[in-house]
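One chain of protein is taken out of this complex; the other chains stay put.
Note that the chains take the letters A, B and C in the order they are written out, and that residue 1 is the start of every chain.
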Amino acid sequence: MVVRNCREVKVRELRFLGVWEGPSDFVELTLENPGWEGYRPGQFAMLRPKHWGLELSWGRPFSISRADEESVTFFFQVVGRGTERLTRLLPGDEVIVWGPLGNGFSAPEETPTLLLAGGMGIAPFRGYIERHPTPEFLRLVFAHRAGIDSYPYQMMKDKVRAEAIHEKTPDDLPTIIERIEAEVAGAHGGLVLACGPLPFLKTIQQAAKLHQVRAELSLERSMACGVGACLGCVCKDGQDKHVQVCARGPVFKADDVHL
Amino acid sequence: MVVRNCREVKVRELRFLGVWEGPSDFVELTLENPGWEGYRPGQFAMLRPKHWGLELSWGRPFSISRADEESVTFFFQVVGRGTERLTRLLPGDEVIVWGPLGNGFSAPEETPTLLLAGGMGIAPFRGYIERHPTPEFLRLVFAHRAGIDSYPYQMMKDKVRAEAIHEKTPDDLPTIIERIEAEVAGAHGGLVLACGPLPFLKTIQQAAKLHQVRAELSLERSMACGVGACLGCVCKDGQDKHVQVCARGPVFKADDVHL
Amino acid sequence: MDLRVEFAGLVLKNPIITASGTFGFGLEFMNFGDLKRLGGIVVKGLSLKPREGNPMPRIVETPCGMLNAIGIQNPGVEAFVRDKLPLLPWRETAIIANLYACSAQEFGDLTGVLAGEEGVAALEVNVSCPNVQSGGAAFGQDPAQITKVTEEVKKRAVGKPVIVKLSPNVTDIALCARAAEAGGADAVSLINTLLGMAVDIRTRKPRLANVVGGLSGPAIKPVALRCVHQVCRAVKIPVIGIGGIVSAEDALEFILVGASAVQVGTANFIRPDMAFRMVDDLPRTMLKARAQTIAELKGSLELP
Partner (left out) sequence: MDLRVEFAGLVLKNPIITASGTFGFGLEFMNFGDLKRLGGIVVKGLSLKPREGNPMPRIVETPCGMLNAIGIQNPGVEAFVRDKLPLLPWRETAIIANLYACSAQEFGDLTGVLAGEEGVAALEVNVSCPNVQSGGAAFGQDPAQITKVTEEVKKRAVGKPVIVKLSPNVTDIALCARAAEAGGADAVSLINTLLGMAVDIRTRKPRLANVVGGLSGPAIKPVALRCVHQVCRAVKIPVIGIGGIVSAEDALEFILVGASAVQVGTANFIRPDMAFRMVDDLPRTMLKARAQTIAELKGSLELP
């Protein structure tokens, strides 16, 4: 497992630089530079606007989508009260941010690596592709429901081989599952990295096991602290022990986690 | 006591048309027309932005500063969580508004009427002056702490005789109290209308009693319902009975209320 | 869709009832919606004699809630019957009288005044009195007293349904519910407010003149839901859920754990048409729970 660089982890109050809103409820949020150039894609941060008040007790976890010397970007979908309120940020508003948290995806050089993204699971792969030492070894397969323009897919496709699979209706699902399974099987000898909804991850975990493919899965859980303290976000690891997704994940080896 | 026109009282969701922010924390809030042309100055409304969520349990009461066929305007100072959040309204946001509530000030024709405003107590008098049938009988005396440009004073001075008294330091207070007492004494035979902080109202009540001047005072209380139902906002009337400030006030005859 | 609910001899057109003390005598809300559309209205607590209530300040806003120490200010039961009841649409909407007294005897006398009133659909007995400074525990904190008061009211209710309103400020609310059931209650309603307090460090004084007051609002919803869950499993009589309900979804949560109907309190202060809006929202919210009737939803919580 990748160990995070603890010295970087701090709470900061970052100014909001501007929102780009895509169609419907998909939002890219850019904050001033937190100094995370050394983050590992797959790591996340907890976000909480300073003016939130007390109704929502927790920050909200989001994958770091990309970070450079200028700024850090998150990419999220509006699904509830917290994400809705995030879209009401005004330029200059400060957001309390702690991170980078958890571990990230492995990024071995010159290793054929299949990136499987389901919906918002595409977020961490944007930075992954940008930072990978040998991006020509990467291939992205992106399963999505909303229109492709809702996601930062095109700019990723410009950099690596990429294919998108559109789930237009629930009837498409069986074909998509088959396709994902085939992709995992075909990745034998390489590495599979996956981020997306739970059923998507389960399909990949089973296929990886069946075809003996090395895979890493990024999990989601409701999180209160984000730093391993509250024990609210646990899953079971390979030894059937409860481990914190925020601190021991969110990226797990596929054979070391119960979904 | 003026009885309100009940048929007008409704809950509405009014779009926010724009904020004018004066120096520091004095804000004028303009909402689309609620159809309150028939309101009585001194009446108030309860305001609550639709997106407020649940942290604040109550709406916030504000005097109707002015209303016409176009819009309604409130004038307030940022003093706590609710007023602070009101300043975060974005154009087009909807505000839940119920009103006009309570009774208003008397507005007898051709009666010398002294308007005594303390600080934010100036708010209702703006509409009062605009609507008065015989404004040449009005005189405004305005005691204030913040700079005069924080208040809509100048535009009122353009319409009626008006004087402002600036309380620059607490040392000015005794002089101001004396002045107010003298003004009330001088209003004998006419009518005094007052709105402002509690000590200000107390001074006026005592002077009115002493000099036997007809006076009406607008009271403030924390309010939950604004419609007389919760019994949270009571004061004692002349018979020492608890009466709701929201429904039986906020404007009381000076000799029919305990401060 | 069928929103009707029937329990304790009452037939309500929907399960949304406004809670005592938060909806005045109903009349204050006539500008904001048609009272006939509500399932029921519980009026402000009534005592035998008029009461002036507690001194000011009586209310404080707290995070997602509020404290109140009104002290049951009310014009007395006779003024209610004479001045308010005739103006209420009692043929269409259940008007429930909320009874406040400080002895079993007084409760009985109050019941005597109301039992003959055609316009009163049911009696809700407030045994919690959290606002009133008393040396020891309130009635509602002593199961034996609950049984006694319930019997007394029941005896004089002449067949009118008797609902006992339970306090959450107890070790075992299920025990209190059983005590009401044992006394002959036709239903229980819960929860009344949680005992709370607020202070001001600037003045170094309590924020309520009464020092302590009752906590209500969304803040207490999890406690209320737990109490209703426990009580529904402890008694056979119907249960009315109260506490922090601010949406149709909240209402259905209480029905899911077993409530027959709900009462809406502090939410009436969020906006005065809230209860009417909740009635409007019920059908589409029931769709989220894949339910066509309130009856099928009631108590259908799946436990692990």
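The rule is short, and it goes like this: a residue touches a chain if its C-beta (ideal position, glycine included) is under 8 Å from a C-beta of that chain, and two chains touch if they have at least 3 such contacts.
Computed from a predicted structure; not experimentally measured.
> Thinking of the complex as a whole, which visible chains are touched by the chain that is not shown?
Those shown chains that the absent chain touches are A, B, C.
> Any idea which of C:Glu6, C:Glu78 or C:Asp172 touches the chain not displayed?
That would be C:Asp172, which touches the missing chain.
> Among A:Pro41, A:Gly59 or A:Pro152, which one touches the chain that has been omitted from the display?
Candidates A:Pro41, A:Gly59 or A:Pro152; residue touching the omitted chain: A:Gly59.
> Tell me which residue among C:Leu85, C:Ala121, C:Ala185 or C:Ala219 touches the hidden chain in the full complex.
C:Ala219
> Which parts of chain C face the unshown chain closely enough to count as touching?
These residues touch the chain not displayed: 62-65, 67, 137, 141, 169-172, 194-199, 201-206, 209, 211-212, 215, 217-223, 225-226, 229, 244, 249, 252-253, 256-257, 285, 288-289, 300-304.
> Name every residue on chain B in touch with the hidden partner chain.
Interface residues of chain B facing the absent chain: 54-55.
> Which residue numbers on chain A touch the omitted chain?
That gives, for chain A, the contact residues 6-7, 9-11, 48, 54-59, 96, 98, 221-222, 224-235, 241-242, 247.
Going forward, only the chains that are shown with their structure count from here on.
> Take the average of all CA coordinates in chain A, do the same for chain B, and state the distance between these two points in whole angstrom.
Chain A and chain B have C-alpha centres separated by 53 Å.
> Nearest whole angstrom, what separates the Cα centre of chain A from the Cα centre of chain C?
About 47 Å, centre to centre.
> Could you pull out the residues of chain B that touch at least 2 other chains?
In chain B, 54-55 touch at least two other chains.
> Using the touch rule from the top of the page, what residues of chain C touch 2 or more other chains?
In chain C, residues 63-64 touch at least two other chains, as defined above.
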